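Take a look at the structure below.
Apart from one protein chain that is not included, each protein chain of the complex appears where it belongs.
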Amino acid sequence: MAQVTLDRVEKRYGDVIAVNQVSLTIEDGEFVALVGPSGCGKTTTLNLIAGLLELTDGDIYIGDTLINDLDPKDRDIAMVFQNYALYPNKTVYKNLAFPLQMRKVKKQDIDARVRETARLLSIEQLLERRPRELSGGQQQRVALGRALVRNPRVFLMDEPLSNLDAKLRVQMRAELKRFHQDINATIIYVTHDQLEAVTMADKMAVMSGGYLQQYDAPDVVYNHPVNTFVAGFVGSPAMNLLRARAAREQDVTRLSSGDGWSVPLNDALASRVATSSTDEIVVGLRHNAIRLVDGAATGAVPATVYTVEPTGDITFVHARLGDAMIVFSVGPASTLAADDQIFLQFDQEHMHLFDGATEQALAR
Amino acid sequence: MSAVESARPARARKRRKRDFWSIGGWIFLALLLIFSLVPMVWMFLTSIKTQFAAIEYPPQWLPKHPTLDSYRRLLSPSNDFGRDFLRWLGNSVWVSTATTILGVIIAVPAAYAFSRFRFPGRNGLFYSVLVRNMFPAVVFLMPLFVVMRTLDLVNTHWSLILTYLTFGLPLSIWLLKGFYDNIPIELEYAARIDGASRFQAFLRIIMPLSAPGIIATAIYSFIVAWNEYLYAYTFINSRELLTSPVGLRTFFTEFVTNWPGLMAAAFIMSVPVVVLFLVLQKYFVKALTEGAVKS
Partner (left out) sequence: MVNHRGDYLYILPALVVMMVVIAYPIYFTIRLSFFDHGRALQFDDLEWVGLDNYRLLLTGAYSREFWNVTQNTLVWTVFSTAGAFFLGLGAALVVQREFIGRGIVRGILLIPWVISAVAAAYIWRWLYHSDYGLISGILTDLGLIDRNIIFLDDVDLVMPALIVANIWKEFPFAMIMLLAGLQTVPEGLNRAAMVDGASTWHRFWHVTAPHLKSVTLITVLLLTVQNLNSFTTVFIMTAGGPANASQIWVTDIYRIAFNRTNFDVASAYSVILFGVMAVLGYFYVRALTRGDSTRSTV
């Protein structure tokens, strides 16, 4: 069983805490995406699981075995590196054969495994080339092949697609997903591209500043971000986060920005606001939770169009709302133009509320 | 054998106009070649003259009766002359080879550590290794002699090997560190995940990648050891333990007027290093450009 468990894992470099008290469990056969901005500790976490770095604190288990002190070679994992790390002086064939050689597999078995893996990844015709004679996509396949060639318990992948062009990336994304389904492997996949995570993973772990922020299925993370960081990080374009102050008058809770807008909240939201530790609230609205309305609608707030970005089937509108800049979407038929004065309404069914002080989501 | 293979073919061809600098450059190159070559050609011409022909006045430009007698004498073990010379050459080969091999064995892990690890005192140690060759050999002669006496190494080849090691180490460590700096750590990681131990990863992946650097530093160590004179002259006092540079001087003091013999000996002892260098110089320049200059 290849369940991977991290228990309060920590890695320090002097005063820098690269990974801070991270605990999570990856079930057997799960595809988990580790996402977060640059420098948040993703690679470090992966290297800790691989045994390439020494833990400062905490425990890591594969199955029921504590592997803290196990050498990388004894952990039965495979890893695909961000820069592929193909052995530059070996041919593709030898790159693929190396993990088997090191494990003393018999020669004819090696040959069979290498050729089978090459066929799986359609790189049979590249076997005699050296890495520098390959395109980025081909190198990526070889790197994947080197991981696949033996049947490890866990795959670790560090931004394997980040060096590819957009088209190839989409194609490889599909192939990886398919590959996961076919062999039902446990995969931990690092990326800073949250779209990749959302589209491929069973679960995503969002990291920031060395901390694990949220660990859940992508749709849960997308729909119920636990704090403003996750809210702003997951989803594209980023969720609009607006600071406002809550005030209750005549049984109605209103959120007011202090720079030009104020909306009354429905009861469900009002009761959540009541749980906040301060009256300062961060309102989170995705682009599709803001509607264009006319001035008479309830809760309409005035805004000024800044710029319009048609992308085909959906058009993103950047608008100035008070002192803030927000993004919302309209249909492709929209005739909005820069500097238009407009009115917007917040979709209260899809409004996220966060405590202004702790930045945590207000419980529903 | 070409040295620095640069990618600038366009310039020479495009530039039709033979300006002053271009013509001047060719003339300069011709003069430079004459300056470089004449002493060596003269060494060789002298070495194939008879002893009398060499001290004729005015000099014979080309020997009228070229002879390989000097070489025959030097390389035949059947006379005293040849026996000594061959033994000295052998001593030089042994001392230089041992220095080179030990140098690689010591420099490679040190360079690797300086490149990969961040231990306290790393920079200080690194630069103190580098400035070693700033100190003239002469000033270490006497204290080192005392050290060698304490270690009971005086009049042994090990005194030379130990000393020569420190000549090559700074350059070796510096150049190799440059190489290791340029090898991504992920390659090592990949190897270790693929089932290699730390040492295997180094041996099977990193070593081959730094081979040009190792070859370059090995050549350098070998040449320096082969050519060293002062310490060999001071530390060794048995005739049969001398290395060839000191042997050359011994010849000279013993056969003052035998210039053909001396030139032949100089020629013979230059051949190994020149051949070695010319065959491997592309590694040397590559190492200098890759490991050092590019940074």
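First chain written, first letter: the chains are A and B, and each begins at residue 1.
Following the convention adopted for this analysis, a contact is a pair of C-beta atoms (placed from the backbone, for glycine too) under 8 Å apart; a residue touches a chain by one contact, two chains touch by 3 or more.
Because the structure is predicted, anything quoted here is derived from the model rather than measured.
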Exercise for review: Give me the visible chains that the unshown chain touches, in label order.
Suggested key: B
**Study point:** Option touching the unshown chain, where B:174, B:189 or B:283 are the choices
**Key:** B:174
Point to revise | Residue among B:156, B:197 or B:270 that touches the chain left out of view | key: B:270
Revision key, fill the gap. Residue positions on chain B contacting the omitted chain are 1-4, 6-15, 19-22, 25-26, 28-29, 32-33, 35-40, 42-43, 46, 54-59, 105-107, 109-110, 112-114, 117, 119-120, 125, 127-147, 151, 162-163, 165-166, 169-171, 173-175, 178, 223, 226-227, 229-230, 234, 244-246, 248-249, 252, 259, 262-263, 266, 269-270, 273-274, 277-278, 281, 284-285, 288-289, 292-295
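Basically, only the chains that are shown with their structure count from here on.
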Revision key, fill the gap. Note: in the complex, chain B contacts chain A through residues 184, 186-187, 189-197, 200, 205, 208-209
Point to revise | In the complex, chain A residues that touch chain B | key: 47, 50-52, 71-73, 77-79, 81-83, 85-89, 98-99, 102-103, 146
